[in-house]
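Left out: one protein chain. Kept in place: all the others.
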């Protein structure tokens, strides 16, 4: 059981950053404590477009959590009374109980604590799943994130040799469904509940109005670019909780790509573009060879440029 | 040749069940005889929505067939005179002759017998492919199923060790294209031929009206849930003959996933969600750890909840 294990509080941070963590576990298994606070809010998802989103800890996607295979993850989920809706959280890394969804339904003003053992190594989506049409609406409104469960002895390359990363970034891709009025202008709403019927109507077309990284078009470009240095191995974790995507690093590659995000499987090598099925997180490692601006896109280039699924990495060095 | 081999008649059953079969072949290769009877019919694909479908043996998808690598499969395809259209069957497990499509064109009132050697181990789609626009129309109207060709010595895990399943389920996912009238109501038709032009019109939008498991929204939920027990290893075979999908077991995992459905390849492990390209069947094995209701979905959650691609597994035990 988890009762006898040491405990560690993990301070979660906004994506694309990851919380402080060790790649190789220094100790036996422990209980990793994290807190997720639900926030329903309006967010500018593209210039001039204010959409209602639902979030874990105020960001789309929610924060990355990091544990090691065999650790327990203890999640406190808080639904402040300022929210309107019931929520919960389903961890794809968990086993049983609808991934925790059954145990974590919280009304505004409530909080709940749930614990699961991280038995599978890999990167995995978590998301709100409060039942019926609430499930796709909450997920397609931003209420999802990811957890990375590292092997206790860290990552291995295609030959089974240990491999370490110098930096890691978490890119959460989100399809959003904002309805337009007859004149083609995106509609806005006085509150979250008022947006629901229209958002569901757009969702049923299966055509997003926006596809963004980290919550907004441009959230990771220009002055918001990620940063790295020549010679660094950078781990990119990409999640999409609902809709397929295909990450690509312009001017770079997936030197190692863990298909489906599974760290105990042999990684693919030398990938130009990799694939993330809707409802999954995938990890790719690249050692930067060249300085300068690199772009990181969903390589449906219409989705990248016209819908917003593009990021930048500024690489220093020579 | 097949003439000297022993013969065995396989009694096909409606999905999600599989016909009785051995996982490890007890004998040398044999001829597995199966019968597919084509039925054009009206089916309630969602509450109040009656669509015309085309079926093998009356179900969408058609029945699972099971053989072993090296067996011959002898298919008798019957097109009763009560049908309106010419049909055939193309087996992705077969080699040459358009997968059998060339040899099996049958008009209403006719039947034909075709034999192929199952030289590739894996799970494979079969479907009607009678030429031109008839191909997508028949396939998108339900006329597809799957065959499982087991290695003679059974399945192996990621380490090459034998692995056995305690149960197996066949989930056939179907995209359907029912046109709506100006008031948003789904149209209905006096006969199959009368539905064709409208269905083709909706197909050309590439947006299904319904995406269902085993022929109807709710066909595998609530009282129709699949059943399993804690500690059982369950093999899920998922086919989609036309459109990409991404199966996910809520509260569970793909402990082993044979990508593309190929049983002689090393399986992926620990998958949260797996991928089925349109025109393929894929197999995943999960050992249930916990009792209670589990859900199994296409993890595009809009497609799962709003379009119908969701199932339940009720797990007994402790």
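Odds and ends about this structure:
By letter and in written order, the chains are A and B; residue numbering begins at 1 in each of them.
One rule holds for everything that comes next: contacts are C-beta pairs under 8 Å (C-beta built on N, C-alpha and C of every residue); 3 or more make two chains touch, one makes a residue touch a chain.
Values in this document were obtained by computation on a predicted structure and should not be read as measured data.
Within the complete assembly, B:132 is the residue of B:132, B:160, B:184 or B:223 that touches the hidden chain.
Only one of the listed residues, B:12, B:106 or B:140, touches the absent chain: B:140. Among A:23, A:42, A:111 or A:273, the one in contact with the hidden chain is A:273.
From the options A:78, A:117, A:238 or A:299, the residue with contact to the unseen chain in the full assembly is A:299. Across B:259, B:284, B:301 or B:315, the residue that sits in touch with the chain not pictured is B:259.
In the full complex, chain B touches the hidden chain at residues 90, 92-99, 101-102, 120-122, 124-125, 129, 132-133, 135-136, 139-140, 200, 203-206, 241-244, 259-262, 264-265, 275, 277-281. Seen across the whole complex, the unshown chain contacts chain A at 158, 207, 244, 246, 248, 250-253, 257, 259, 268-275, 289-290, 292-295, 299-306.
Just so we're on the same page, only the chains that are shown with their structure count from here on.
Summary of the copy comparison: rotating chain A onto chain B for the best CA superposition needs 120 degrees, to the nearest 5.
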